[in-house]
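Of the protein chains in this complex, all but one are displayed in their positions.
Chains: A, B, C, D and E, in written order; residue numbering restarts at 1 for each.
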Amino acid sequence: MSADKKDRVAEFTAFRQRMNERILAEDNQVVRRFFALDTQTYRAGALDVKTKELMGLSASMVLRCDDCIAYHVAQCKQVGVTREELFEAFSVSLVVGGSIVIPHLRRAVDFLDQLEAGEATASAAPPEHGH
Amino acid sequence: MSADKKDRVAEFTAFRQRMNERILAEDNQVVRRFFALDTQTYRAGALDVKTKELMGLSASMVLRCDDCIAYHVAQCKQVGVTREELFEAFSVSLVVGGSIVIPHLRRAVDFLDQLEAGEATASAAPPEHGH
Amino acid sequence: MSADKKDRVAEFTAFRQRMNERILAEDNQVVRRFFALDTQTYRAGALDVKTKELMGLSASMVLRCDDCIAYHVAQCKQVGVTREELFEAFSVSLVVGGSIVIPHLRRAVDFLDQLEAGEATASAAPPEHGH
Amino acid sequence: MSADKKDRVAEFTAFRQRMNERILAEDNQVVRRFFALDTQTYRAGALDVKTKELMGLSASMVLRCDDCIAYHVAQCKQVGVTREELFEAFSVSLVVGGSIVIPHLRRAVDFLDQLEAGEATASAAPPEHGH
Amino acid sequence: MSADKKDRVAEFTAFRQRMNERILAEDNQVVRRFFALDTQTYRAGALDVKTKELMGLSASMVLRCDDCIAYHVAQCKQVGVTREELFEAFSVSLVVGGSIVIPHLRRAVDFLDQLEAGEATASAAPPEHGH
Partner (left out) sequence: MSADKKDRVAEFTAFRQRMNERILAEDNQVVRRFFALDTQTYRAGALDVKTKELMGLSASMVLRCDDCIAYHVAQCKQVGVTREELFEAFSVSLVVGGSIVIPHLRRAVDFLDQLEAGEATASAAPPEHGH
């Protein structure tokens, strides 16, 4: 199953990258500007990248978007957020959002486990147009 | 993968049709009336079908329901909405609903690509009880 | 009560305008760009302004945001959407979003009544940074 | 303040009734049918009215609609749901929906207190077109 | 396909159980307490388990969480809720939540069909930490 999972992670990453390219190839300025703005949002400013990624993670969890959660978990890992810190971020999202968040928490922890096992390192989305 | 995808589209369409039949076979008048009302909602009136389908699409995107998005994209194509127009509808939904809409946008564009490639024509839901 | 209501509409419009100015006076480029993008989104393109405003209205109704609904109802009136057409837009939102939309529908119709009675013409938001 | 509150409850009830009449006076069959269906939904069937109202209450709480919550609390009281039972319904909604439900819980308990004090008995919505 | 489906149900159940164990093995007291509270919520009190499970089901449907819906459908079956009663619960959720609930209704009925066919009995979540 582990091989199967790796394939699904790789397939998902390839899908995200391919579709982002399809979307940005379209001549729609509003969509392109939104994607650029999304990237700009998480750059260091008055708050550092780590704090911004943790906020993006919490927002994604209470809105219950698995792809967004996986993206921010990967970004958090890249900037040094520890597993213990991630679980505290999960706990805030769980209490704010309620038990309806639990299925997404399970998938988030599964993704984190894979990341830590080095199985899913390739799945970290590129910094541009990440969501 | 293209063959695999076609299968998944066909499988999804078959699932939708089969389950709609299961649901309507049940002796529950509220559910049946809701399905009938849902169908009636998108008929031409003061507003034409195209405008109503675009509104249904926008509502489905900000509520982030992939099945509903796919259904309305297919309906929009059937009544002549162009790819450029669909992207403008996507852009409204993206700005209203935020980056949390992006994963659904990716799947919507993928579905649209398949529709345009003629791979998914069979997946257009029947006009009755569509969602 | 009619005088009281007019005051509340005027107060709300003044509040919106004053706070938009406060927000844009802040040195935060992401927020400013988002507001500019929001304005750009509803400009005529492949789809006309009327269709885009109707989509914005439907999205606002199913997401249940009274201020956004009032804004788009006012914009729709300005570009010639009739009461009958607005009710069809309401009906799509009601069926997609469910009975939870009804309290917002009541307030939308109340706002529309005031607009048509000429009581609330001043409340039409300025075209820039409208939401 | 108690007099002020009674007025607000009465004002709200009058507003709901007046706007429901305005909405149903409009020649839009989808909207009218939806309102009729909404009424039909809570009639006794395989499940009794009490259970259905408690389900409507839970759904309204996790979707965070104050007007809908107030309506279902009043309906629950009318069919004999006790304060203890209402708090158990609140507790389910709180755990499913998270701390974001708390502000609505406060307003629900305030409304319930008023109902029990006999201050708000007139605010119980009529059984037709209630939400 | 039936064999394939049984596998997917078994796989899902195994995943849920494995991830719940992973989550509770973590030294995060807030998360652990939330899971314990979630279990406590559905115990019989002033309201019986059946009513509480039906409320949990309605809340899950309008919030559109397939895993939560499946869990509560299974729990409802275990405490004797009939198919007719479940469809009435579905109808309340459909009217409150709108057509956006329909795709989840299809998957709920499919899951119910499997449960009734005895194919998915093993998928009933254990009473502890269920969501």
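Here is the rule we go by: contacts are C-beta pairs under 8 Å (C-beta built on N, C-alpha and C of every residue); 3 or more make two chains touch, one makes a residue touch a chain.
This is a predicted model, so every value here is computed, not measured.
J.: Considering the full assembly, with which of the depicted chains is the omitted chain in contact?
T.: When the full complex is considered, the omitted chain touches A, B, C, D, E.
J.: For the full complex, which residue in A:Val31, A:Val73 or A:Val95 touches the chain that was left out?
T.: The one listed residue touching the chain not shown is A:Val95.
J.: Where the complex has a chain not shown, which of A:Arg16, A:Lys52 or A:Lys77 is the residue touching it?
T.: Reading the full complex, the residue touching the unseen chain is A:Lys52.
J.: In the full complex, which of C:Leu47, C:Leu63 or C:Cys76 touches the chain missing from this view?
T.: Of all options in C:Leu47, C:Leu63 or C:Cys76, contact with the hidden chain holds for C:Leu63.
J.: What residues on chain D make contact with the chain left out of this view?
T.: Looking at chain D, the ones touching the missing chain are residues 64, 83-84, 87-88, 90-91, 94-95, 99-100, 102-103, 105-107, 109-110, 113.
J.: Which positions on chain B touch the chain that was left off?
T.: Answer for chain B: residues 62, 94-101 touch the chain left out.
J.: Can you name the residues of chain C that touch the chain not displayed here?
T.: 15-16, 19-20, 22-23, 26-28, 30-31, 34-35, 38, 59-60, 63, 65-68, 131
To be clear about the criterion, only the chains that are shown with their structure count from here on.
J.: Tell me, which chains sit next to both chain A and chain D?
T.: Expected: B, C, E.
J.: For the chain pairs D-E and C-D, which is connected through the larger number of C-beta pairs in contact?
T.: Counting C-beta pairs in contact, D-E comes out ahead.
J.: What's the distance between the Cα centroids of chain C and chain E, rounded to whole Å?
T.: Using C-alpha averages as centres, the distance is 38 Å.
J.: Could you work out how far the Cα centre of chain A sits from that of chain B, in whole Å?
T.: One centre to the other, that is 26 Å.
J.: Could you say which residues in chain C touch two or more other chains, in rising order?
T.: Answer for chain C, listing residues that touch two or more other chains: 37, 41, 62, 84, 87-88, 91, 94-97, 99-100.
J.: Taking touching chains as linked, do they make an open path (line), a single closed cycle (ring), a hub with spokes (star), an all-linked set (complete), or other?
T.: Topology of the interface graph: complete, with all chain pairs in contact.
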